[in-house]
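I am attaching a structure below and will ask some questions about it afterwards.
Missing here is one protein chain; the remaining ones are kept as they sit in the complex.
Note that the chains are named A, B and C in the order they appear, and that numbering of residues resets to 1 at the start of each chain.
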Amino acid sequence: MIIVLKPGTSDRDIEQLVKRIKKYGLQPYVSRGKERTVIPVIGDERVLENVPLTSLPYVEKVMAVLAPFKLVSREAHPKNTIVKAGRLEVGGKKIALIAGPCSVENREMIISIARQVKKAGATAIRGGAFKPRTSPYAFQGLGEEGLKYLAEARKETGLAVITEVIDTRDVELVCRYADVLQVGARNMQNFELLKEVGSSGHPVLFKRGQSATLKEYLQAAEYIVSRGNDQVMLCERGIRAGVEDYTRNTFDVVSIPVLKELTHLPVLADPSHATGKWQLIEPASLAAIAAGADGILIEVHPRPVEALSDGEQSILPNKYAAMVKKFRKVARAVGRTI
Amino acid sequence: MIIVLKPGTSDRDIEQLVKRIKKYGLQPYVSRGKERTVIPVIGDERVLENVPLTSLPYVEKVMAVLAPFKLVSREAHPKNTIVKAGRLEVGGKKIALIAGPCSVENREMIISIARQVKKAGATAIRGGAFKPRTSPYAFQGLGEEGLKYLAEARKETGLAVITEVIDTRDVELVCRYADVLQVGARNMQNFELLKEVGSSGHPVLFKRGQSATLKEYLQAAEYIVSRGNDQVMLCERGIRAGVEDYTRNTFDVVSIPVLKELTHLPVLADPSHATGKWQLIEPASLAAIAAGADGILIEVHPRPVEALSDGEQSILPNKYAAMVKKFRKVARAVGRTI
Amino acid sequence: MIIVLKPGTSDRDIEQLVKRIKKYGLQPYVSRGKERTVIPVIGDERVLENVPLTSLPYVEKVMAVLAPFKLVSREAHPKNTIVKAGRLEVGGKKIALIAGPCSVENREMIISIARQVKKAGATAIRGGAFKPRTSPYAFQGLGEEGLKYLAEARKETGLAVITEVIDTRDVELVCRYADVLQVGARNMQNFELLKEVGSSGHPVLFKRGQSATLKEYLQAAEYIVSRGNDQVMLCERGIRAGVEDYTRNTFDVVSIPVLKELTHLPVLADPSHATGKWQLIEPASLAAIAAGADGILIEVHPRPVEALSDGEQSILPNKYAAMVKKFRKVARAVGRTI
Partner (left out) sequence: MIIVLKPGTSDRDIEQLVKRIKKYGLQPYVSRGKERTVIPVIGDERVLENVPLTSLPYVEKVMAVLAPFKLVSREAHPKNTIVKAGRLEVGGKKIALIAGPCSVENREMIISIARQVKKAGATAIRGGAFKPRTSPYAFQGLGEEGLKYLAEARKETGLAVITEVIDTRDVELVCRYADVLQVGARNMQNFELLKEVGSSGHPVLFKRGQSATLKEYLQAAEYIVSRGNDQVMLCERGIRAGVEDYTRNTFDVVSIPVLKELTHLPVLADPSHATGKWQLIEPASLAAIAAGADGILIEVHPRPVEALSDGEQSILPNKYAAMVKKFRKVARAVGRTI
């Protein structure tokens, strides 16, 4: 941590500040410059996280040196973490394919999609039973009934089941049916939910919030891992950049290699939400694979125009299978497999 | 709703689309132009909310005509809603003052602050017992113990108590102690929590999310009101604009008059979070009052530098009292009282 | 400047870096921590502006301590600069009123508006003769003819004339007619234009770019002042925050007190462009005055619906006069006059 003082800070104030910092077991080094005095502080600065030094009138700014997360950082754990859930394995050389409808709509539909995406190469099926919808008047999901259909789809196909949990009270229920708990973008900073899914020990697919910095994202992931659960997959799903006139969000493809450098957790991409348009899912997926993604999450629906949610960004099962062939070529070109 | 078709759409496709729309009880009017065919659809377009028309290959775009919220709109309810909770009354001519520390730290502290802010003119005390913190290693609040101290502060001073709830499982507990439930910015789209505070019937202080449009914000407020609870106060607390180099967030002061036009709910401002710096709270508050805010929420702490959270943006009780005097002058200048 | 090294940097690398920094006349202090080595560098770090230290493989990051601008900073010049141009005086106790149409459309129109806004209290007329329009097919201004009409309006009313310059080749011409050169938001980083208006010695109304940080804005202002011209007025005119669904831009009202603290230059507000809607100009202006603005710039047009540009955000002359009365009340409430 570096503390920068305002010009004209008195020696008495500096002395008191130095004393205060030493009280926390840290070592300050006062460097007096012509325009500013700066104080690098040596030691684990995280103990100062709750101390608002800038409310001291003579402190101009405080600059952190260490990253504000620990367990998720690659420094703490240099090797890639491999997340496993049934057939699904994410974080190794093979890029994982996850597919399925935005919402589980009925039994037949989810089983049929599961069969088709499995054939195309997917190892997990995704589908929402509890849906966080922007409008209270939009379809909110089938609830436990939807979970049962997902479990049936797993029984039929062997695919791992991924589904979203949106309420701390549902974590136990969802764990009973799903292989992986999804935490959606809107709940990225729903810290109670993060603690609960962390404690569950279940693998987690943890999406980045729409306007989250990577630092905030990894701090949030730290909530899950700090509960003893390192089976966490990160997932870039588009951010709000303020320039979207043709897409739903802006796909931050470079966040993938940055995250791979900062953390040992695997990193997926969700081009369906990131673009919001089925025509753009293919180029966005290819870009993600080229940039190093460990898995690709895509919305697939047999009749997009009748989908109860997110139809604009769904593609047909046969188009999905055709796309996967192209994914394979690019994966091979960057030394990966699918 | 207006549907714009791609150039070259066949008559057969248009016919089918028209039939499909009529099935929903709506009336489409096909207008064929030289470059595009557009179809205005008359009727309550909200029934089409779940129908992803743009996944039809010949649909270029769909433009909504009606606002995607109803119960919270001023059209549905032209008169201002007044929210009442004990001494606190928000939405009339008098601007409400709400103050208190970010977190409840101990009994003495909260009672002492309550006394001082009451003397300065506040009618409600705020303080967090359950804290949503960016880092899992930061102070997470005193929990029920904090709620008890808040209730004691009310007993001592008569101030209404406002405190945040961050988990659906805590709503009942918090209702037992608080007069107003706060839903924070990070939970703006935690829809399960919104449903629960809506059903509680308790007044709600509902903060805008950091990157939420006003449309999204009002759709989220609709979740609360659609559960039969119209005692909702909105609150602008700063957005992330991407240009913040000297402040924590960007204070969107114009959202106040815009919201006052769109909805009948009262609108507060939280200059402490919006700016993140105690020196900027005064000018931001004055701006909010001049722009029509119904209340001002400020973090007050007896010793900001020792605060367990958000000390940088806290001010001392005596500074608060001095600021309120300036608030009164501007309030009077725009025809309000404090 | 603080240099943070990656974990495991060798002593040899540190030594070489220290030598390199000393070559620039600066004094590095190496502080070795457990997790990181940090090197505060004492001296005028601006000499390192062209040295990309982070391209050294062992440098993790470099943090600036000093602000990257000098002549415009309040540290360099603690007293407010007063900008004077004819009747216009900005930066003192009196808040300046500047008004006029977006574009000069004809002689009668500009003279008639000048008379009306003068009566309402304005000391300067604004109007564009050279217009930077988003579309090449939109009205581009009358050019020199428009400048002549503006000069006539000054002759008739005594108001100072403010008009935009958008091309280095026009600076001399515009100086011949105008009292103040306006540099618009789109040209905030058109550095050649900034150098030219700086060298002209003419007073400048310098608008903030739509996505500029305050640091970038002040660095750009430094271009003008470094040419020996300190007659520069800053102007907040709305930023793009990515959440605009009801306004054209987001009005960053808190930038006003922040700029007043960082720089000695006067700070205006332009609520017409910031909101893009005539109904919001009044509350935004009142907020700006309450927050400490030194002047208010408003688009006034006799028949907004027929305006050749920006009619949506123009107000009628009589509405303007009514608004100014309210401005006066708020100005008085914060210890200013109009």
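One rule holds in what follows: contacts are C-beta pairs under 8 Å (C-beta built on N, C-alpha and C of every residue); 3 or more make two chains touch, one makes a residue touch a chain.
Worth saying up front: this structure is predicted, and the values here are computed from it rather than measured.
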| item | value |
| --- | --- |
| Which displayed chains the hidden chain touches across the whole complex | A, B, C |
| Selected from A:4, A:122 or A:256 as touching the chain missing from the view | A:256 |
| Identified contact with the non-displayed chain, of B:38, B:151 or B:316 | B:38 |
| Option from A:289, A:308, A:324 or A:338 whose C-beta touches the chain left out | A:289 |
| Residues belonging to subunit B that touch the chain removed from view | 2, 4, 7, 29, 31-36, 38, 40, 42-44, 63, 65-66, 75, 211, 240-243 |
| Touch residues of subunit A, complete complex, unshown partner | 211-215, 239-247, 250-254, 256-258, 261-262, 274-275, 279-280, 283-284, 286-292, 326, 329-330, 332-334 |
| Subunit C residues that touch the omitted chain in the full complex | 46, 49-56, 68-69, 132-139, 166-169, 186-187, 189-192, 210-211, 216, 219-220, 222-223, 226, 240-242, 277-278, 304-312, 314 |
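To be clear about the criterion, only the chains that are shown with their structure count from here on.
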| item | value |
| --- | --- |
| Equivalent-chain rotation between subunit B and subunit A, CA atoms, steps of 5 degrees | 180 |
| Centre-of-Cα separation between subunit C and subunit A, whole angstrom | 39 |
| Cα-centroid distance, subunit A relative to subunit B, in whole angstrom | 26 |
| Between subunit B and subunit C, centroid-to-centroid distance (C-alpha), Å | 31 |
| Shared interface positions of subunit C, touching two or more other chains | 211, 240-243 |
